[in-house]
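Pasting in a structure now, in structure tokens, and then I'll have a few things to ask.
Of the protein chains in this complex, all but one are displayed in their positions.
Here the chain labels run A and B in written order, and each chain numbers its own residues starting at 1.
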Amino acid sequence: MSIMFVFLGVIGTIAAWWLSRQRLASKPWLEVGAIDDAGASSLPAAKIGLGVFLAVVGALFALFFSAYVMRMHMVETNLADWKAPPLPGLLWLNTGVLILSSGALQWARGAARHREMEALKAGLIAGGVLSLAFLAGQLLAWRNLVDAGYFLASNPANAFFYLITGVHGLHVLGGLAALGATLAKAWDGVAFDQMRLSVELCAIYWHFLLLVWLVFFGLLLLTDPIRSESGLIAAICRVF
Amino acid sequence: MVDLGSVEAIPPAETADVELYHPKSWLTKYVFCQDAKVIAIQYSVTALAIGFVALVLSWLMRLQLAFPGSFAFITPSSYYQFITMHGMIMVIYLLTALFLGGFGNYLIPLMLGARDMVFPYVNMLSYWIYLLAVLVLIATFFTPGGPTGAGWTLYPPQAILEGTPGQDWGIILMLISLILFIIGFTMGGLNYVVTVLQGRTRGMTLMRMPLTIWGIFTAAIMALLAFPALLVGAIMMLFDRLLGTSFFMPAIVQAGEHLKYGGGSPILFQHLFWFFGHPEVYIVALPAFGIVSDLISTHARKNIFGYRMMVWAILAIAILSFVVWGHHMYISGMNPPFGFFFATSTLIIAVPTAIKVYNWVLTLWRGDIHFTVPMLFALGFIVTFVNGGITGLFLGNVIVDVPLSATMFVVAHFHMVMGVAPILVVFGAIYHWYPKITGRMMNETLGRIHFWITFLGAYAIFFPMHYLGFMGAPRRYYEMGETAFMPASAMTLNIFITIAALIVGAVQLAFAFNLIWSLFKGREAGGNPWRATTLEWQTPQTPPGHGNWGKELPVVYRWAYDYSAPGADGGFLPQNQPPAAPASRAAA
Partner (left out) sequence: MAIAVALALVLIVIGSVAFHLLSPWWLTPIASNWRYIDDTIVLTFWITGAGFIIVILFMAFCLFRFRHKEGRQAAYEPENRGVEIWLAMVTAMGVVALLAPGLLVWSQFITVPKDAAEVEVVGQQWQWSFRLPGRDGKLGVSDTKFVDSDNPLGLNPDDPNGRDDVVIVGADLHLPLGKPVKVLLRSIDVVHDFYVPEFRAKMDSVPGLVSYFWFIPTRAGTFESLCAAFCGVGHPQMRANVVVESEDGFQEWLRKQHTFAQSSPQTTKAAARR
């Protein structure tokens, strides 16, 4: 559960920072009268909604990672049979593609801010195509593994790999649906002021799914059977 | 008092009419409706209906325990299916859905002075996915093999193996239903949280929110962070069951046959389940805490005692509840030294919880207590919650848990603390807010009969049950059979408990009747029958119209508990009542 606790720590820090500005120690019964600032954020509700949603998705992935690491380190029992599949080299390429797609959406975000419709469309399309390329690459990596005899059900390490990459792929697909809707809006010629928020939300979503992927990829690298196991990670993980 | 500025200078915050959802047809007004009030009623009716199924299941299991073998249709398999469905429905599909989907949807916008939730469309989807989850759950009763009988904790390996009823379709649909529930809940939860963050009307600072909202808000955040653990567990178990993976499945020999599983860890599932499961207790309890605070304050005509401490206690409980899950696993075979940590964190949580109890009781002190039906239920909650809370101190203390865990003591404990106690709050809340929702009062005589039989009856069911546990009677036995360690009189106790359970169950019909009868024949309630301060009672129409507030949103000038406040002339000051003019204030 160490990874989940790191995640909860981040969420807790944000919550504590926010609560610290809400005058929790004030005595409300003494304060009669109008208060103009009720403490709501100036951000649009949709942005905060996305933030909360990503926190939920973050919790989901943090728990998957925690389960992965916990199972890996259950060595004190006679479960010391953890055989991680070899890491397909293709994942490096996929990671690069995902970084580019995230960059493309960041670019679209800038274009929306500067009211450049063509650039905005180009950025959105590039982000979408690169994401599809990432998904294709992931499927290819799966096929390579299956061809090499690393099946889903042959051992828990394989199962975790397929499961987590699969859930991450679904997360990307969900984003692509939202991206498609945004693209449709761009083609319909929706005003920039309304477009800007949608594009921003897409960009945030993509940065987040990139972050999730980088964490998982890092975890895979650190626990790659070919490399020697990192002492630090092993030590942290054994705590819980 | 601190004067925070003049009154006239503040224009009310306003949502432009175009931004508000308007139903266009009968179908979008009553069925696929995006108005939180309608969604709340849809959630509540569905939850109560499925809860009634769970109630009937509890009768069947009680009949079996008191008169084993007397009923041909209660086989060992069906008994386990009954207890599993009873537990699952009550904890998740009734209590969680009702407190958050039901009360949350109705009360958050109204108590905060908002027109609606911030994402009404997503809110509507939330209900329909919840309904789908309920239907999938019901469908398991009609599949080959019936619903799963794995116990509501669904521990692998047995949950997906033969030897446990419902291992073919039952468990698969159960997991799918849970996954749907979590997706639906997440959609609703986003709304509850963001509406509290962004939807509060002018002047409604966090520290002016009624404790009901504090409880629901905190519980919604917890649920958003805890349900993913159940989702992860459910997905992985579904993989194990359908695709032959071994996340939770070690090497197993069953009936002399080596199964194809190997290398998984059953304890990993338990960690995931209880990482969700313990916060879940407080996901149900915190809204109940909040609601009961408001009921007691309103009906004792006195401010809630120690409001700040109540808020801090809610936050402290929420944080601590994420680090106590291991107390469900003291005897699970996990690393024994963890017991020190989890016992300590668990008993620390007793302090903020006890503070809440003290503050409820101290709110009564020097109050002007009106024994209305909602108040009776709130008082009943305190008794059962204190009783169930202190037995938690037994089970949380790791060494005391060793002999008592997995016995009827545990069953008695959690039924008292998170079964009876929150259900009493549900009833109290329904009697309290029914006049606002329908415009009519519920019948008081029926309400009192309902209260006395439910409260005393539930106490009579679960208090003696602890003693079966002390004797060592294990839970999840469809019959005890011949035993040397239990006296024969234990069966008498079982019969007594069953009779009490049947009576308590039967009186719920009076409640159901009251709900429907009062809809047509109840006394006209008026806008604010309880003379309450919170905003939902200050709506221009009762029941509140679409958009809740007519032309202008209310502006909040004070906290939610100005009952018998100085300057209120023995009455109460609604939250949206401006302070008296400066001249008269100086005179006072």
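Methods note: a residue touches a chain if its C-beta (ideal position, glycine included) is under 8 Å from a C-beta of that chain, and two chains touch if they have at least 3 such contacts.
All values derive from a computational prediction rather than experimental measurement.
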item	value
Among B:Val53, B:Ile319 or B:Val357, residue touching the chain not depicted	B:Val357
Chain not shown: contacting residue from B:Leu376, B:Ala429 or B:Val555	B:Leu376
Residue among B:Phe275, B:Phe289, B:Phe305 or B:Trp537 touching the omitted chain	B:Phe305
Absent chain, residues of chain B that touch it	76-77, 80, 149-151, 155, 157-158, 161, 163-165, 250-256, 258, 264-267, 300-303, 305-309, 331-333, 336-337, 339-340, 343-344, 347-348, 350-351, 354-355, 357-359, 361-362, 364-371, 376, 379, 382-383, 386-387, 390-391, 393-394, 397-400, 402-407, 448, 452, 456, 459, 463-464, 467-468, 470-472, 474, 476-481, 483-485, 487, 489-490, 493, 561, 563-566, 570
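We take it that only the chains that are shown with their structure count from here on.
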item	value
Complex contact set, residues of chain A against chain B	1, 4, 8, 11-12, 15, 19, 22-36, 38-41, 45-46, 48-49, 52-53, 55-56, 59-60, 63-64, 67, 70-71, 74, 76-77, 79, 81-82, 152-153, 155-156, 159-160, 163, 167
Chain B residues within the chain A interface of the complex	1-7, 9-10, 118-119, 186, 189-190, 193-194, 197-208, 221, 224-225, 228-229, 231-232, 235-236, 239, 243-247, 250, 260, 262-265, 267-268, 271-272, 275, 303, 307-308, 311-312, 315, 319, 322, 335, 555-559, 561-562, 565, 578-579
